[in-house]
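This report refers to the structure that appears directly beneath it.
The full complex has more chains than appear here; those shown keep their coordinates.
Chain IDs A and B follow the sequence of writing; residue 1 opens each chain.
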Amino acid sequence: MSERYRRGIDIVQRLSAGSLEEFLTSRVAEIAPDFARMAIEFPFGDLYARTELDFRDREIVAIAALATLGNAGRQLRMHVAAALKLGFDKAEVVEILMQSAVYGGFPAALNALADCHDLLAEGDSVACRRA
Amino acid sequence: MSERYRRGIDIVQRLSAGSLEEFLTSRVAEIAPDFARMAIEFPFGDLYARTELDFRDREIVAIAALATLGNAGRQLRMHVAAALKLGFDKAEVVEILMQSAVYGGFPAALNALADCHDLLAEGDSVACRRA
């Protein structure tokens, strides 16, 4: 186990309630274990581990980028969950998704909001999936 | 309620059988009511309300753009429904989706056609969802 992986997996665990790690160590890992490892090493072990930006700023980067892409609902939900765990208000996350409409268009932003509805709704949210 | 919103909601109601308004005032509106409002004000209250293009031309713009994006099936179906309500032939809408393959590629166009299958099939179509 590389130092980069160890560092990455540690960050992933601090960020998420386990869902990200779960994903990276299950379905994708089953057919592409080396890529699941790289998907922890490069984004988390290399980038998130750098101190130029704190985790709060990095989650803004991730959420804004993923909402703009418009076809990464799975990853978007993971990072929204991470952001909420880090202490973001739901209203802040909603605002990031709203602003992404300026750059990526309304459909991408509307779909991002719908994708994360259950995570961002008030009250309890048992599960989050596409409307 | 702003004049822009009033103007937008009036256009949305004329264009759709209610499905667009339904979407904009429900799931997204639940977590982002201000964005649901903006998604009526800017596209419909500001742009559709302008007389430089009529609704017919505007629906061609919407359908061509959404088919090219390739990941906005939900919005595409709404605008296809609006176009049919405005009097487009199904064959005209199919043709717009076909031509979008030139600019956005065959997969985007094939998926757009599959996404709107139930709206564009002959005979009645009770519901439209992804194959």
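The criterion applied here is as follows: a contact is a pair of C-beta atoms (placed from the backbone, for glycine too) under 8 Å apart; a residue touches a chain by one contact, two chains touch by 3 or more.
Everything numeric here is computed off the predicted structure, so don't read it as measured data.
The copy number for the entire complex in this file, given 2 shown chains of one sequence, is 6.
Here is the rule we go by: only the chains that are shown with their structure count from here on.
Averaged C-alpha coordinates give centres for chain A and chain B that are 29 Å from one another. Within the complex, the chain A residues that touch chain B are 70-71, 90, 94, 97-98, 101, 105-111, 113-114, 116-117, 120-121, 131. In the complex of the two chains, the chain B residues touching chain A come out as 27-28, 30-32, 34-35, 38-39, 42-43, 66, 69-72, 74-75.
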